[in-house]
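This view holds just a subset of the chains, kept in their places.
We call the chains A and B, going by the order they appear; numbering starts again at 1 in every chain.
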Amino acid sequence: MKKLMNDVEQIVDEMLNGMVLAHPNDLRRLDGTTVLVRKNAPVQGKVGIVSGGGSGHEPAHGGFVGKGMLDAAVAGEVFTSPTPDQVFEAIKAVDGGKGVLLVIKNYTGDVMNFEMAGEMAEAEGISVKQVVVNDDVAVEDSSFTSGRRGIAGTVFVHKIAGALAEQGAELNEVQAAAEKVIKNVKSMGMSLSPCTVPAAGKPGFTLADNEIEIGTGIHGEPGVERTDVKPAAEIAQILFDKIDADMHLKSGDEVAVLINGLGSTPMMELYVFNNSAAAILKEKGVHVTETIVGEWMTSLEMAGVSLTILKLDDQLTSLLHAPAETTAFKR
Amino acid sequence: MSITAEHLRTWLERFHDEILEHKDELTDLDQAIGDGDHGINMARGVKEMHKMLNGKSFDAPGDLLKAVSMTFIGKIGGASGPLYGSALMKMASRASSDETLTEEEWINVLEAGKVAIQQRGKAETGEKTMVDVWAPLIERFQKQKEIDWQLFQTTAEELMQSTKEMHAKKGRAAYLGARSVGHIDPGAMSSYLFFKTLAETLQERS
């Protein structure tokens, strides 16, 4: 394992300090916590939005803290959901009197830790609502399991809920918009290479030179199927088909597309992939009114890509285009 | 012979040692079917617990359990943090402020932990999680006046092994579907270590 790091135990701490040092006018770290908040938090009269999760998904989630997106991001250890006390500190720090929305990705650990924090905050009289993002169609949606994972589609939830909160909406309205995004966003990923949790020191799985993994999550978990290397266009088709089996896109639908690199995928490859994905959507008669290409919800240094499609309506479109001033995402 | 806070301290220090000893193994299991941090998470938790226990004294088992639960909730994170943390929290309440507990009472304390895990995690038995150790184990020994701790330990071990052939329905392993079969659940293994060290400690008393 080769990584740019010092003490493996301090990696999250040093990363958070490195972020604040890079963006001193935008971000502030709550003392003694792993929470990054907007410099001017709490914003009075605005619903606060808190997200977070394990580290290793950078720029998620700290990179999305700022005007028009998140008020706070709580960082856990690498790939480990943060603890309730940290989330609770974040909630307290961003409550501007209108309550706080927790944007949680659907992992048992995240759900439980954020829920416990919500209970702690409610006990102190702060209104807290939560939404759970579960956009990953790689995983069967079943009422017998904990259901689908939350992956890159979360970025759209941050963007849209954040924009509405910035306009002064009430907590239940912001929650409703977030739920609408969640209902209409689906993602699917694949990887060309695994990643190594720093403290583990070895990769989460291995892939031969001619193998790729389809349906990988964002935690170095093995995916749902292993197959031989394929051209980008075929991969785009596999990911799209799986999403569309759920989404049933029709000619004339308007969508936003997110092409998300998993950590070490060069922009060159992401744009080649977008070229292939755009052709598939065009063929279907689907209008892509917004495409976002980059590394937004990563899995350490994993190589690979996820495709996310968000079905739009007028409200979602206008919130998607609203300004955002975060360190990673600007609009 | 009754169970005191000091017994629990001995137990949990032993748990600390065993987790550190098996840290890589737990992580390997979690790499196979999860995200590869269970050993790291549990190690972080027990190290913090060890520091916390050092220099603190407890009159009642419940006080110790409460303190450990706070450490676990605040330091482990992931799925295992809230699960172990909630279990110990509810165990502490069930133990109330009694300074000693009979074995029968102690099993009831463990039962409160099991209920807490199922409330938090909503997993049933057969879903390939720590519940597959906790629930059948405690159900089997409940309402017994005297526990055969040797049997308790081997039962825990068998239950852990039984998760190997299960098809995961909860936790990260569920994302793998059928590919999860053939690997022991990491949380089941840490739970086995939890109960194994408990059995060893309580056996040594006599």
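Worth a mention:
Here is the rule we use: a contact is a pair of C-beta atoms (placed from the backbone, for glycine too) under 8 Å apart; a residue touches a chain by one contact, two chains touch by 3 or more.
A quick note: this is a predicted structure, and the numbers were derived from the prediction, not measured.
When all chains in the structure file are tallied, the complex works out to A x2, B x2.
Here, only the chains that are shown with their structure count from here on.
The distance from the centre of subunit A to the centre of subunit B, with each centre set as the mean of the Cα atoms, comes to 32 Å.
Subunit B meets subunit A in the complex at residues 27, 31, 33-37, 40-41, 44, 73-83, 86, 120-122, 169-172, 174-177, 179.
Within the complex formed with subunit B, the subunit A residues making contact are 54, 76-85, 107-109, 112-113, 116, 138-140, 144-146, 149, 197, 199-200, 202, 204-205, 217, 219-222, 224.
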